[in-house]
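One protein chain is absent from this view; the other protein chains keep their places.
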Amino acid sequence: MEHQSLDRTSMRGDRVTKSILFSSSLVLLLLSAGMIFTLASGAIPAFRQFGIGFIFSSAWDPTPGKENYGSLAFITGTILTSLLALIICIPMAFSASLFISEFYKGTRLASILRSLVDLLAGVPSIVYGFWGFYTLRPLIMKTGLSDQGFGIFTASLILAIMIVPYATSLSSEIISMVSVEMKEAAYSLGATRREVIFNVVIPSAMSGIVASFILALGRALGETMAVTMLIGNANVIPDGLFSPGNTMASVIANQFGEADGLRMSALIAIGLILFAITALVNAIGKIIIKRFA
Amino acid sequence: MENILEDNIRRRALRNRRFKWLVIAGSIVTVTPIFLIVINLIVKGARQINLSFFTETSPDTFQAMTATANGEIIPGGIANGLTGSLIMVLIASALAIPTGLMTGIYLYENKKKRYASFIRSLAEVLQGVPSIILGIIAYIWIVKGLTKGYSALAGSIALSIMMLPIIVRSTEETMSMIPVQIREAAFALGVPYYKMIFRVLIPCSFSGLATGVLLSLSRILGETAPLMLTALGSPVMSLNVAKPSSAVPLLIWDFYNDPNMVNMVWSASLFLMIFVLSLNLLSRSISKKRKYI
Partner (left out) sequence: MKKLIILLVASLVVVSCNNSGSNKTARNRNVTLSAAGATFPLPFYNLAFKKYAEATGVTVNYGGIGSGGGIKSLRDKVVDFGATDAFLSDEELVTMSEPVVHIPTCIGGVVLAYNLPGITGLKLTPEIIEGIFLGGITKWNDPKIAAVNKDLSLPDLKITVVYRSDGSGTTYIFSDYMTKAGKLWGEKIGTGKSLNWPVGIAAKGNPGVAGTISQSAGTIGYIGYEFAVAQKIPAAAVANSSGSFIEPNLQSLSAAASIDIPADTRVMLTNSSNPQAYPITSFTWIILYKEQAYGNHSQANAEATVRAVKWLTESDAQSIATSVNYAPLPQKAVEQASKVLSVVTFNGTPILR
């Protein structure tokens, strides 16, 4: 008898716990649904005016009377800067995580490096913006690659620096978890460290490494302040690596304060599209992970 | 025969060494920016930091103007920003940490369900949403809807939405690393579900959880855009969450826009960085004490 009632109580308690956990997941669901709903209602005027062509139009004319908006210029800018940032970030994050979790694993040096990389994550984005504007930009101007220093490349560079900690911290955790037995087996066969890394560590950690890069990419897609100070804010499709352009997050931040009516709706529509692109990038990342796992 | 073998070994050893130096070089490149940024901040901002920096509210442009003209440091400090940031971060954490933890645990416990992977994708997408969009959402929901005015509460909610996905994902990933045996052992002993979570799951994954919380705090401490649309800013220290409030990044933005107060930008940014670094070190030392695995 006692045994049965204990079972029932504990089962009830467990059910309560389970439902509490479940309801907390609902928060995320309701939040996202609410956000999409609010954004969608704000974006409707723009889509009603320009139709689906809004996504593919590179126009951006705020002159009252002949307003014409399109998001293509910003979609291009966002994708270009984020991808370029990721490409620049990959060798840096790879080196740093291998340093921390393979070559100097467990040493003081490794934890110093890890703290330094974590520090990068702690720099507020507005500080990256200032530093980029006052320090990085003149540097780029000196190299002569771009005479004003603004542009896709500078923005991607600062983005790359910003997202390195996200990629590194997760990657190094995953790499350090690769089973020691497998590595030892490879070493016992006479492999060099480099060979072990390329043939054992990386393949087994691949899905985690890709996940960390997806995380970093997601961060790059949404970054606002640092990009807006360095990208030159030209509302056109950039015609070169060192030409100015604009990203979705940056144009929203720049113009939201003064926007109204149709332009506001266009900006919110851009926000919605950014939401969709982030979801797309994440989905692609998942597929890539599944292929490697 | 032996020559070929020796050649082969020598070649592989050379590649091994070269790779190692490549990794070291890459790691140095990765951390160079942080040195540059920190040195820049210290050189430009250390002058302004003294005790009154923490106890006095922000200076006005006249004080700044006269001080710079006389070559003195600008009087005043960031006390209003400190209190505002502290209050908003506390509220945001109180909202986001429990919800994020529980959602992360839910996802970990229900990995196989389709609903769970849907929620997981939502969290990843939410993470890429630019902060300005969250600011717009919080403006519509809270500033217009709830408090009918700019308020610290609206700011806290925008910040908590930013923290949520990071905590959810890092909680789930960390818990996945706990050996299944520990969890099963707890159940085998008849531990009720909730106790298992609080006494087994959470302590075991504490270091990872702390990292996730820390990452989310670092993310929100430097955000300006969402706070401009929600907390607005205030010259005084206020404990009233239904009223506008200042925050350190808002002050940085104010200083940037004031022609006389650019020097304060560096000091406030330096302070933010030091604060985040201390949070980092704090969490690192806490996790060392609680290493159960």
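Should a chain be cited, it is by its letter among A and B, assigned in written order, with residues numbered from 1 in that chain.
To be clear about the criterion, a residue touches a chain if its C-beta (ideal position, glycine included) is under 8 Å from a C-beta of that chain, and two chains touch if they have at least 3 such contacts.
Since the structure is predicted, the reported quantities are computational estimates derived from the model, not experimental observations.
Seen in the complete assembly, the chain not on display touches A, B.
In the complete assembly, the contact with the undisplayed chain comes from B:S238, out of B:N16, B:S176 or B:S238. Only one of A:L31, A:A73, A:A186 or A:M229 touches the chain withheld from this view, namely A:M229.
The hidden chain makes contact, of the residues B:T57, B:T171, B:S218 or B:N280, with B:T57.
One of B:M65, B:V241 or B:L277 touches the chain omitted from the figure, and that residue is B:M65. Touching the omitted chain from chain B are residues 54-58, 60-62, 65, 79, 83, 86, 143-144, 148-150, 228-229, 232-240, 243-244, 254, 256-260, 262. For chain A, the list of residues touching the undisplayed chain reads 60-64, 133-134, 137-138, 141, 147-148, 150, 228-229, 232-235, 244, 254-255, 257-260.
Following the convention adopted for this analysis, only the chains that are shown with their structure count from here on.
If you average the Cα atoms of chain A and of chain B, the two centres end up 15 Å apart.
The touching residues of chain A, counted against chain B in their complex, run 10, 13-14, 16-18, 20-22, 24-25, 27-29, 31-32, 34-35, 38-39, 91-96, 98-99, 103, 113, 115-128, 130-131, 135, 161, 164, 168-170, 177, 192-195, 197, 214-215, 218-219, 221-225, 248-249, 252-253, 256, 268, 271, 274-275, 278-279, 281-283, 286.
Across the interface of their complex, chain A is touched by residues 12-13, 15-16, 19-20, 22-27, 29-31, 33-34, 36-38, 40-41, 98-99, 102-103, 105-107, 109, 115-116, 119, 121-133, 136-137, 140-141, 161, 164-165, 168-169, 173, 177, 190, 192-194, 197, 211, 215, 218-219, 221-225, 249, 252-253, 256, 265, 269, 272-273, 276-277, 279-281, 284 of chain B.
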